[in-house]
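Complex shown without one protein chain; remaining protein chains in place.
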Amino acid sequence: MMDKALIKVGIVSCSGEELPEGTLSRLACRKVLDELKPGTTVTICLPLFIAGGEEERNFTAKFPTITVDGCKKRCAQRSTEALSGKPAKSIVITEIMHEKQITPPVRRRNLTEQDKIVVQVVAEELAKAVDDVLEGGE
Amino acid sequence: MKKPTGKVVVIPCSGIGKVYGALARETAYELAERVRPDTILLTCLPLVVVGDEQAKQLVTENPVITIDGCPMKCAHKSVESHGIEVAQSYQSISFYVAHKDLKPEGVTELDETGRKLAAVAADELAAVVDSLAGKEPK
Partner (left out) sequence: MSEFLETTHDKFVFRVKTGLYYSRDDFWVEIQGDQAVMGVSDFLQKVRGDVAFLETMPMATEIRPGEEAGTIETIKATYGIIAPVTGKIIEINPEMESSPYLINQDPYGTGWIYRIQLHDRVRDQAELLNAESYMALMQEKIVQEMGNK
């Protein structure tokens, strides 16, 4: 089991611009980073990570990551795998929507109140994944 | 320089750690959904970076505008490093510098003022979009 005090988890959101799920991924990740798990998670900004950001690269070389992708193209997961190795967990929003039989948002911005409930659902899934990683589970 | 195709691809960085990343993203949505919906094509930056065939084709065939948040220029650098020519490159921090009265706030979701700034910036970019698309300015 990993030492809880020593580890933090990097959260990598795809933030894809084209699909509402990209926005959803972004908002859910931020919720976890700022509200649900602020002390144990660290933002890994995907564009900065890809563009060679030293801090994102150093962090992901040392600590586990969770990737959150909007769709099955899994851009965040694939980029992370290429840059720092396999993420500890990979979440795909469309899969969560399917599993939980939730209708995904149709807007890419200015999400509705209903959409925000979906953000909360995804954020809670992600928070659970963070706990799993911190506890050394898979 | 690419020949005008009537379409222009906009790629924002969508950085998740700074307000400017959100501003870049919102400006792209303003362009795509309100200012030049017939001209603008949006694609996900990470999708281009992971080498998705369709995304690659889109950015190879049409002129590309990148909108980054800050001088780190993550979108610009990533797109160029994949051998794709960037026709115009912007940094949303300079939209704020040009309109100091519109101070954006909110890292994932912009506040009202931030959205206004994105709208103003998108209006200002319209002429460049028209020219890259080979269209008469509206």
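Think of it as A and B in the order they're written, each chain with its own count starting at 1.
Assume a contact is a pair of C-beta atoms (placed from the backbone, for glycine too) under 8 Å apart; a residue touches a chain by one contact, two chains touch by 3 or more.
Remember, predicted model here, so these are calculated numbers, not experimental data.
Peer 1: Which of A:42, A:102 or A:121 touches the chain that is not shown?
Peer 2: A:42
Peer 1: Of B:2, B:103 or B:138, which residue touches the hidden chain?
Peer 2: Touches the omitted chain: B:103.
Peer 1: Which chain A residues would touch the chain omitted from the figure, given the whole complex?
Peer 2: Those residues of chain A that touch the unshown chain are 8, 10, 38-39, 42-44, 54-56, 58-59.
Peer 1: In the complete complex, which positions of chain B touch the hidden chain?
Peer 2: 18-20, 70-71, 93, 96-97, 100, 103-105
Throughout what follows, only the chains that are shown with their structure count from here on.
Peer 1: So the centre of each chain is just the mean of its C-alpha atoms; given that, what is the distance between chain A and chain B in Å?
Peer 2: Chain centroid spacing, chain A to chain B, equals 23 Å.
Peer 1: Which chain B residues qualify as touching chain A in the complex?
Peer 2: It comes out as residues 11-17, 21, 25-26, 28-29, 42-47, 49-50, 52, 72-75, 77-78, 81, 107-109.
Peer 1: Going by the contact rule at the top, pick out the chain A residues touching chain B in the complex.
Peer 2: Residues of chain A touching chain B: 13-19, 22, 26-27, 29-30, 43, 45-48, 50-53, 73, 75-76, 78-79, 82, 108-109, 111.
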